[in-house]
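One structure is given below, encoded as structure tokens.
The complex is shown incomplete by one protein chain, all other protein chains being positioned as in the whole.
In order of appearance the chains are A and B, and numbering begins at 1 in each one.
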Amino acid sequence: MQFVSSYWIHLLTTIAVSALLARSIGLVTGRLGIISLCQLSFAAIGGWVVSWVSANNPSISFILLVFIAAASTFLVGFIIGAATQHIRGVELAVVTLGFATAIDLLFKRQGFPGASTGSSFIPNAPFNDPQIFFLLSWIFLLTASLLLTLFNKTNLGLGIAAIKSSERAAAALGINVGMSKSFGFAVGATISGSAGAFMAGQYGLLSNELFTPLASMIVLATAVLTGASILSGALLAGAFAVLVPEALRRLGLPLDLTGALFAIGAFDVLRRGQGGIAEQLQAKLQNHKFKDAVKTCELKLGSPAKQKSAENNNVSDALFIRNLSVAFSKNQILKEVNLTVSTTGVHALIGPNGAGKTTLIDAVTGFVGSPDGNMFLGAQKLSKMSVRQRSNFGLKRTFQHTKAIDALTIEEYLKLTGEAKNPHKAKIVQEFFNLPNQKLPIRLLDGASKRILEIAGTLINEPKIILLDEPAAGLNEEDSLILAKKIQQIPQMFGCGILIVEHNINFVKFAATEVTVLDGGQVIAHGDTSETLENENVIQAYLGSGIE
Amino acid sequence: MIESIIAGLIVGSGYAIIGVSLVLLNRFTGVLNFSQGAIGAMGAFTGYALIAMGAPIFIATLVGIVIAGLLGFFVGWVLTHFFADSTTTVRAVITITVLIALLTLGFRLFGDSPMLMPDVIPKTFFDVGSVRVSTTTVVAIGLTAVISVCISLFLKHSTLGSKYIAMSESHIAAQLLGINTLLLSLSAWLFLGMLSAIAGFLVAPTYNPSFASLSLLVVPALAAGVLGAFKNIWVVTTGGLLIGAVEGAGARINWLSEYRGMIPFIIILITLIWIRRKQVWDAVR
Partner (left out) sequence: MMRPSLNIEKITLYRNNLTVCEDATLTVHAGEITVLLGPNGAGKSTLLDGIAGVIPTHNGRVMLNGEEITKWTPFRRTNAGIGYVQQGRTVFKELTVRENLSLVDSSKNDVEEALELFPRLTEIRNTKAGFLSGGEQQMLVLARTIAMKPKFMLIDEPSYGLAPKVVTLIMRVLKQLSESGTGILLVEQYAKRALEISKNTYVIQKGKIKLSEASNLLLENPDSLKFTYF
């Protein structure tokens, strides 16, 4: 029975296919942060695979064909993603544009199977009925979106959002950056590739005109305009891609204005900088939902529920830094630094600007190429380990500038830091720092609370040593002193040692039992906190001497 | 073979000139302009439309060049006005929306079929040994070289050039020395837009482009830019000419001729993978 005209069935199918394309941009550009100008090239590959396989095996089921197309584009996407993992930003956009023109040329010359003979590809029954095909396309779209939503909640999917915000911070959380980026790009390619498979089924004969670089750019613009990183945005993009040209046609206007309209819309969205239409709407709903929620970590001192004694800490897990030297080109940043961070206390690293404090943290956590000297965590030599391996081995850190991931909720962030393995620990951490509602999006947190959340994150997955770079930045004086006292309790509560870099000497006095002073890349003093701070050399390093 | 290489050099001079304007714009203003080819194409196609309507070649060419310059100026104004604080990626996406708009406009104005374009420079042939060379080739390569030399001299030996180099290192630091970075940026947009139109005029008679295909010259131009690591305009110039020559040679190799347009992509891919091989981490923030 025919409910609507076959023309509208066709348009509704196209909406599903366009929504799939927008969704792939939403993942690759919105979630992963790669500007892709080649999503339709993946669709072309998917479409080609369907036409080619079915030309050789006419009896094969359409659903199987879609999966074959998806698998092939996943493979192509993964290879490209892996090969280009060190290329970023606009340079990667250049690569994708190059790929789009190359694929465009390939299919222009090669043609799609059946195009030369005019033999259309017809999906096997029952999918040769446009209504059933339409149903299939929507079922596929919704299933794929559901799977993608689930994927976004897995550690791999959450890791992708972390990578967009900062690759360094993601690696420090123990995420395999290269693999996750390639995988994310490949999943995007897969969604586009399946969209291409549906296009093959819908049109029968494919033409390279459908997959030009310009078409890819317009898909990008549409996705930016509607905010396709969420399903509603992708659906809106699909609707726009079909209904706008339809409206133009009825108004007697040229159809190619569609692209220009979307470009203008994307321009305006980027000018406002608030995200695409659906993303803005979602943000507004969230703002409303959490209007009255607590958006800050109100630190309270109160006695912790259950205090372990620091003596139980595994003392052998201490961090040993021996003769560490770091030089960038000819600049010697660190010279033969020796430092031991025990697991039973808080160790502060202080010193004037440019003394090399952050470089030391970078070197210990694996961000400095190959520093001279040795570093051990317990008996384990660190030098050969990657950032990720060190993190997973129990060496955690925070950064001077906040790297909390605005796209996630608190719950998701904690999951990423290893909550699943230590649900009990996560609960203690939450209470300890008085973290707000789990469902609160991180973007709604105030800046200081984001930093506290990052510290909380380092504690969840059995850390041995954590390194905190200026934990009190952005906190007012009162809160920073409470945080100092909190940090002082961490070794007992969580059984790990802490190294803090901090400028606020008051903070150091409250938090640390041991202080090392760096000046000009060298250790100039070390010892008990109060004694070291009274040391004449240290005062000199801070205040300088008079004119001689 | 040699003749196809020489024909390739004409197109290569277009790649080189657009490549140089892309690289300079990127250095001076921090914008990677994907629409630079389309800006040049708009100028060149306007010029050819005027010629078709009977305007004198010289006037038509001049008008075309000026139009591209003004178009570049306008795009530059939009970017500096609305997107001064945006990231480089957002600015690049903006130039993509500009490219979409220009391609739509170009299609409306000039259609999408390849066109035969008359030579702007009178075409005569002469023989060098056994090879037949046209004046067009000589002018194209000569002009490319002259443009690169002039720009290099300007940057190296004039105070204004020093200001541009200063600006390419830091807009803020330049402003703090009283340099009007806004004015300098817009002038660069204007001038480099005009250069891209010149590239369009040089290439069109050999290339018989549609508006879209002339606009997408930006891809091989980007390949040339990548070869020069988006910095060294000599490498960009040579790279552009070489890509043209290789494509020209490829036209005579059976298995390659149809697919020689993929060469720029392969160059982009391999060069960037090589340049960035040690860049394990994203930038520190």
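The rule we apply is simple: a residue touches a chain if its C-beta (ideal position, glycine included) is under 8 Å from a C-beta of that chain, and two chains touch if they have at least 3 such contacts.
Small disclaimer: the values here were computed from a predicted structure and weren't measured.
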item: Contact set of the excluded chain (shown chains only); value: A, B
item: Of B:Ser4, B:Ser162 or B:Ser213, the residue in touch with the unshown chain; value: B:Ser162
item: Residue among A:Glu431, A:Glu477 or A:Asp528 that touches the chain left out of view; value: A:Glu477
item: Selected residue (touches chain absent from view) among A:His401, A:Lys427 or A:His526; value: A:His401
item: Subunit A residues that touch the omitted chain in the full complex; value: 352-354, 401-402, 447-448, 470, 473-474, 476-477, 480, 503-506, 509, 520, 533, 539, 542-548
item: Missing-chain contacts mapped onto subunit B; value: 159, 162-163, 165-166, 169-170, 172-182
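As a convention for this text, only the chains that are shown with their structure count from here on.
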item: Gap in Å, rounded to a whole number, between the CA centres of subunit B and subunit A; value: 35
item: Residues of subunit A defined as touching subunit B within the complex; value: 33, 35, 37, 83-84, 86-91, 93-95, 97-99, 101-102, 105-106, 109, 166-168, 171, 213-214, 217-218, 220-221, 224, 254, 256-257, 259-260, 262-264, 266-267, 270-271, 273, 367, 401
item: Subunit A contact footprint on subunit B (complex, rising order); value: 32, 34, 82-83, 86, 88-90, 92-94, 96-101, 103-105, 107-108, 212, 216, 219, 222-223, 226, 258-259, 261-262, 264-266, 268-269, 272-273, 276-282, 284-285
